[in-house]
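The structure that follows is given in the form of structure tokens.
The complex appears here minus one protein chain, its other protein chains still in place.
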Amino acid sequence: MSLPDYGGQGWQDIVVTLDGPVAVVKLNRTKQRNTFTTQLQQDLVAAYGLFNLDDRVRAVVLTAEHTAPAFCSGADISSGWDGLWSKDDREQGQHTHRDIGGKATLAIFRCRKITIVAVNGHAVGVGVSALQLPCDFRFIWAGAKFALPFIRRGIAAEAASGYLLPRLLGYSRAVGILLSGSTYSPDSPLLQGLYHATFPNREDVFPAALAFAHELAANTSQTGVAWTKALLWRGADSIEGQHIIDSRGMIDLGTRGDAREGALAFKERRPVKFQDVLSKDLSDFVPWWTELDVQRRRTKL
Amino acid sequence: MSLPDYGGQGWQDIVVTLDGPVAVVKLNRTKQRNTFTTQLQQDLVAAYGLFNLDDRVRAVVLTAEHTAPAFCSGADISSGWDGLWSKDDREQGQHTHRDIGGKATLAIFRCRKITIVAVNGHAVGVGVSALQLPCDFRFIWAGAKFALPFIRRGIAAEAASGYLLPRLLGYSRAVGILLSGSTYSPDSPLLQGLYHATFPNREDVFPAALAFAHELAANTSQTGVAWTKALLWRGADSIEGQHIIDSRGMIDLGTRGDAREGALAFKERRPVKFQDVLSKDLSDFVPWWTELDVQRRRTKL
Partner (left out) sequence: MSLPDYGGQGWQDIVVTLDGPVAVVKLNRTKQRNTFTTQLQQDLVAAYGLFNLDDRVRAVVLTAEHTAPAFCSGADISSGWDGLWSKDDREQGQHTHRDIGGKATLAIFRCRKITIVAVNGHAVGVGVSALQLPCDFRFIWAGAKFALPFIRRGIAAEAASGYLLPRLLGYSRAVGILLSGSTYSPDSPLLQGLYHATFPNREDVFPAALAFAHELAANTSQTGVAWTKALLWRGADSIEGQHIIDSRGMIDLGTRGDAREGALAFKERRPVKFQDVLSKDLSDFVPWWTELDVQRRRTKL
């Protein structure tokens, strides 16, 4: 497969650029308050799918125009919810429906590279659940509004937010956020621990996130990152099981090029220059877990 | 089944009133420092069991007299622990015992409505584990003492506190609390994230919790709340599994009356008026999980 040329992939609701080892995704519905659409979901799934496989990409930054009225003001429900159901959903039955927010969540969550979101505006609903929660790092503007108002709209925690939020922050805060459905500021005690960095000015969020991404891309091992993400999210359900898995990670990684380079650079007190890539240097012990197939299945002719 | 008249149910250790869509439970052992008894447990199990099924109830507030010497000073062990064992426990064997604190915890935890506790006094042991931890929101008086001193009394984490506390706050804080058994103030770093709101005056805790309950009752969907609680606590053990379940929630709820009303009210910038109720409008996809039967079983004649 030839290397993707991100500028020319025919994206509609995002703009993608490759800035050295850092991929940048900018939401492209500024005038529509970056409301979430099926097209946006499809673009995100395609983009993060490519980042996941493209050895050139070591980190991804998702952001919006800092002058936009919102980072993402949720799904557009001005004409109701029916725009969310596909022809299949209606004809095949509810069991075939797959939430579009959740599809985006999964695409970001499954990306084996470092994922960062630079939230430089207000975010509501799926603008939090799908665009922020699955990222490794969240940078935010101090003036941004945050809300997951599902129960105030007649629906429930979507886009796997019922899975991610209690794990990210603990159940006390997650329940408080999701069962109030209220609007919070990034400095709310309820959101403590969610954001890696907060910035007083909207225009500073993305540049800081980009600089952070470049620092990580330059100094971290692609295989070490992928293993660490998997050990965190796909680890064993007992400490003994984790020890068996991470022992394998230790000796597999520890006998490859990046670990040799890491030790040598440390000894020589110089910057590292990691070269191992996922397409060639990832142990075939990975994945050790099984993943549920989330594809919809037709059950009628 | 006719609708319960909460005032006339013959409660002994609690007083129950229905304040519109909000049920209020007041502990009724003020002179005994609201110590926890088998009768109190039975009253709580009965009350929350009714709230769970009564469509009129959208939120529940549990509280005590703010002039009481304590919100709940734990189980009364002035005559030792033997009052806790039933005739069956002694005759049938330890395996048939069911902790009374845990019975209350489960009744509150399983209630599908919004549950709030207004802790307007000191709380110790089961006054924390059974009366606070299973609630969705905890409001507290800044001067209240907090202690889970089980290991200082010769017992261990009861009332499912070993399950709830690490999930609510993370293991670092939960272990710190339970393995010190010390007394803490609500502003202790160890309790950060546990309380939704703190009040300097005892008399302000319940009114604030009641107002909060009314705001949520007026503006949230009963089915949306029940789905969200289930997605949080009965969700899948993988993000893919959660996506499959919450997709079903999305299309089920999204094609019902509350979601239509939610979108319409949002568009018309007016308050919502939700009418869907659990007895009629909850998908029969719920429950998707299985629950262990915790009833005691006799194993001897």
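For this structure, a couple of remarks:
Note that the chains are named A and B in the order they appear, and that numbering of residues resets to 1 at the start of each chain.
Just so it is clear, a residue touches a chain if its C-beta (ideal position, glycine included) is under 8 Å from a C-beta of that chain, and two chains touch if they have at least 3 such contacts.
Small disclaimer: the values here were computed from a predicted structure and weren't measured.
Screening B:Val128, B:Ala147 or B:Ala174 against the full complex identifies B:Ala174 as the residue touching the chain left out.
The chain not shown here is touched by just one of B:Thr105, B:Asn219, B:Gln242 or B:Thr255, and that residue is B:Thr105. Only one of A:Gly125, A:Gly181 or A:Gly249 touches the chain withheld from this view, namely A:Gly249.
Interface residues of chain A with the unshown chain, by the touch rule above, are 114, 136-138, 164, 167-170, 192-194, 196, 216, 219-221, 223-225, 227-229, 231-233, 235-236, 238-244, 246-264, 266-267, 272, 274, 276, 285. Mapped onto chain B, the footprint of the missing chain covers residues 77-78, 80-81, 84-85, 89, 94-95, 97-99, 101-103, 105-106, 109, 150-166, 169-176, 178-181, 189-190, 192, 233, 291-294.
Simple rule for what comes next: only the chains that are shown with their structure count from here on.
Remark: chain A and chain B have CA centroids separated by 33 Å (rounded to whole angstrom).
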